[in-house]
Structures are given as C-alpha cells and as structure tokens.
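A single protein chain has been removed from this complex, and every other one stays in its place.
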Amino acid sequence: MEQWLAHIAPFLSDNAIFTPSTLAQYWQGLVRTVQLVFISLVIGLCLAVPMALGRASGRAWLNAPIWLFTYVFRGTPLLIQLYVAYYGFAFIDGIQDTRLAFFINDPVYPALLAFTLNTAAYTAEIFVGAIRATSRGELEAARAYGMSPITAYRRIVLPSAFRRALPAYGNEVIFMLHASAIASAVTITDLTGAAYYVYARFYSPFPAFIFVAVVYMLLSFALQGGFKLLEARMLRHLKPG
Amino acid sequence: MLDFQGYGPRLLEGAWLTAELALASLAAALVIGLVVASAKSSRSLVAKSVATFYTTIIRGVPDLVMMMLLFYGGQIGINMATDALNAHLGTDWFINVNAFAAGVVTLGVIYGAYMSETFRGAFLAVDAGQMEAARAYGMSGWLAFRRIRFPLMMRHALPGINNNWLVLLKSTALVSIIGLSDMVYVADQATKATHQPFLFMVPVGLGYLAITAVSELVVLGLKRRFDTGFSQAT
Partner (left out) sequence: MHTRFTALALAAVLGTGALMAQTAGAAESIRIATNVPYKPMEYTTPAGDLTGFDIELGNALCAEADLKCSWVQQSWNGIIPGLMARKYDAIMSSMTITEDRKRVLRFSEPYIVVPSGWFVPVDTTLADYDGDDLAGKRIAVQRGTVQDQYVTDQFGSRAKIKRYTNADDIAVDMSAGRLDAAFLDFPTGQSTLLDESDKYKNAGPVLTEPKKYFGTGFGIAFRRNQTDLAKRFNAALAAVKDDGTYDKIYDKYFGDAADESEKAK
C-alpha cells in the first residue's frame, strides 16, 4: 500500500507541484487546446462535406484527387504533417519578406493547417462511407416523387447519411482532441505541453499526467454528452426494437 | 541508398514491430468492440451501464496517459501484491509485465472502446425487420447474430472500422514510452544521433503509407464481400 500512497500523497499534502504558476500553465494550455481543436474541427467539417460528395459522385476526375488526398493524410502520422507544416514552409526562400510571414512565425497557424486537413480527410471518408450505404430504395422513392438529383441529395441522402455517420464522427472528434496533444512538438504550450513541463521540472510523472488526464476527461465528457444529445434527437427512429 | 546512415536495418525491425503490434491490437480491439457494442444494445441495464461507463472513461483519457497508467500503474499494483505475498511467505518474487503484451492489451482496451461506438452505430442501421425475420425462422440468438446481424452490420461499420484502424496504426508509436522500439522511436533516435531532422521522416511516412496501402486493399475486398446483395445507391 505504501507505494501507492507515496504517489497519492503529493496530491494531498505536499502541494509544491500545483502552484499558481504551474496551474497558470495548465490554464493557458487548456485555452490553446480548445482553440486548436474547435477551429480545426469546424473548418475540417466544412471541407469534408464537399469532398465526400465529390468522392461519391462517381466521376473519376473528382474522385481520384480527393482519394489521393485522404489516402495521404490518413496514411501518414499527424506528427509528420505538423512538422512539414511548421518547419517545411519556413525554408521557402524569401518567405520572411512576404505577407505570409505571419503564418510561419506563429506556430499556431501551421498547426491549425495540419489539424484541419487531417480531420477533413478522416471526416470525408466517414461521410463517403455513409453516403454509399444509403439504400437504393430511398433514392428510388425520391426519384418517384419527382425530386431532382440535387433535391434528392439535399433532402434524402445527406440527412440520412449524416445520421448514420454520427457515431463515427463522434469518434473522430474525440480522436482530434487527443491528437491535438502533439501540438507541443512545435513549441505550442497546449494541455499536454503543460504536463510535459511539470513532468520535466519536478520529475514527477504521475501527478503531472493524471491531472492533465482529468482535464482532458472533462473536455471529452462534454463532447460525448453533446453527441449523445444530438443522437437522441436525430436517431430516435432507429432505436432497436 | 536505403542504408539511412546505418539505421536501415533497425528501421525495418521497428516497422515490423509496428505492424505486428498494430495487427494484434486490432484483433483485440475488434473482439472487445463487438462484445461491448452487443452489451450496449442489449436490454440488460447492468450490461448497458458497464459498457457505457467503459467507453466513456476510456475515450476520455488521452492514449499516452492511459498507456502510462495501465503499464506502470499496473506494475506498481502487481508489485504491491507480490510484496504482500513475499512478506507472508518470506519469498522474493518480482513479476515483470511483458512490454509487448502490455502494449497489445492497452491498445486493445483503448481502441475497443472506439470500435464499440462504430459497431453500435452500425447495429442501429440494420433494419429491425431483418432480425424479426430471423427470429420468425426460429434462429437462435447467436445464429441470428452470426448469419444476419453481423454481415448486415459490417457493411455500415466498415468505413468507421477503417478509420479507427488507421488511427490505431499510428498510435502504436506510443509504445516507446513502455520501452518498445517501434518505427517512430528508432527514427527519433536516429534523428537525434545524426542531427538530420527530415531524413528519417521519409522512411517513416512511407512505412505507414505502405501498411495503409495493404489495408486499403483488404478493406476493398471486405467491402465487396459485405456489399453482396446490395446495389449501390450512388
């Protein structure tokens, strides 16, 4: 028992680790993490829908390049994408003198770029799968009603595909939250960056990482709760019976 | 050319470990995912709450922390148990948790939670009439699951499984924290030793892309298999 107590004790009594200065680090990290994840998810979703439509359209000239994009971005680690975005662009000759300099001088922009493209690729594939799983009968019924292909897509295919994609997209959102932890690799102090700081400064891994785990857990509870509510509204008719 | 300053062979070994670990963890995750998803869509309140608790907690904690807690926390727990035993029996035992097995179990437990969400969504998408028909045919629960629900469900689950698998594949890089030398760890060491940050990203990226290419082919084959009997809507 004493071994575990020895790890728990610093939490309770010897509170040298969670001082105002380290807590401030964690707070800044929290703000950064939420910022990064929220912005990249929103933009990523906006990019993913047209990409999914293009992929499902059956036109090779649309399908092929989008497939290649999703293959590369899903096939390589996000860390490499982040490195290329942050370090790669910095070596373009003369970029410091152009208007794009702001983009490479603050690590947040390259990180947003990499995260957005990455989540767009995963989300697009989720939607393509859902669109393709639309039952033929639903589409035939739409046509029988005299709907144009665009109306049929808007009113029938997309809503039902979105409902079917919801649990998988919920996973993707949580993945993105966890994946954002690598932002600390390009000098951004996000939540995980703050935990690394505390670990390295105090050589005290368990308090540093358990604390940050609790914060991530609260964030993801909020997200999972949101998706539960959304599902309850949108998937009511699909309850197994 | 493929020597990579002498790190070529070690990178290959690392890639092999990555592939092995990913496949074993995938198998574990799929089994756990199916069981948990079945529990979630069952009528038993206990099964439902246990399953929901598991997925909520696991998906809440970052993988890195989970790996650390399960492996090192688990070891500390085992140490306490053996210490108590040693005090009683006067022995001197130390039980060492094997890192590879621990990696597979941890990744399996983590991704089992995500897989169960994917399966749950797919279960919901199976037409309830199909299962009613199966019951009307007098099929037992297990038979109906194996013959009707599973194949129908897989059609919907496949894209989600594929996504989870690709994320799992890359999170194998976390195992360096528990002392295994996967592809990324070797590349990281090589980078620090040679001071050439970009040189080793290329083989790592290509290694993952190669594993992904093989898996895309497998997924395509599975998709054909599970799409049998359905014509594409688009």
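For clarity, chains are labelled A and B in written order, and residue numbers in each chain start from 1.
The criterion applied here is as follows: a residue touches a chain if its C-beta (ideal position, glycine included) is under 8 Å from a C-beta of that chain, and two chains touch if they have at least 3 such contacts.
This one's a predicted model, so the numbers in the text were calculated from it and none came from an experiment.
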Contacting the left-out chain in the complete assembly, out of A:18, A:87, A:109 or A:162: A:87
Sole contact to the chain not displayed, among B:52, B:75 or B:130: B:75
Which of A:100, A:200 or A:222 contacts the chain that the document leaves out: A:200
For subunit B, the residues touching the chain missing from this view: 6, 20, 24, 64, 68, 71-76, 78-79, 92-98, 100-102, 104-105, 176-179, 185, 189, 191-193, 195, 197
Interface with the unshown chain - residue positions in subunit A: 3, 6-7, 10, 14, 16, 87, 90-91, 96, 104-105, 184-187, 189, 193, 196-206
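To be clear about the criterion, only the chains that are shown with their structure count from here on.
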Distance between the centres, which are taken as Cα means, of subunit B and subunit A, whole angstrom: 19
In the complex with subunit A, residue positions of subunit B that touch it: 41, 56-57, 59-66, 68-69, 73, 76-77, 79-80, 83, 114, 117-118, 120-121, 123-125, 128, 155-156, 158-160, 162-164, 166-167, 170, 173, 184, 197-198, 201, 204-205, 208-209, 212-213, 216, 230-234
Subunit B-facing residues of subunit A, complex: 1, 3-4, 7, 56-58, 71-72, 74-80, 83-84, 87, 122, 125-126, 128-136, 138-139, 157, 164, 166-168, 170-172, 174-175, 178, 181, 192, 205-206, 209-210, 212-213, 216-217, 220-221, 224, 235, 238-241
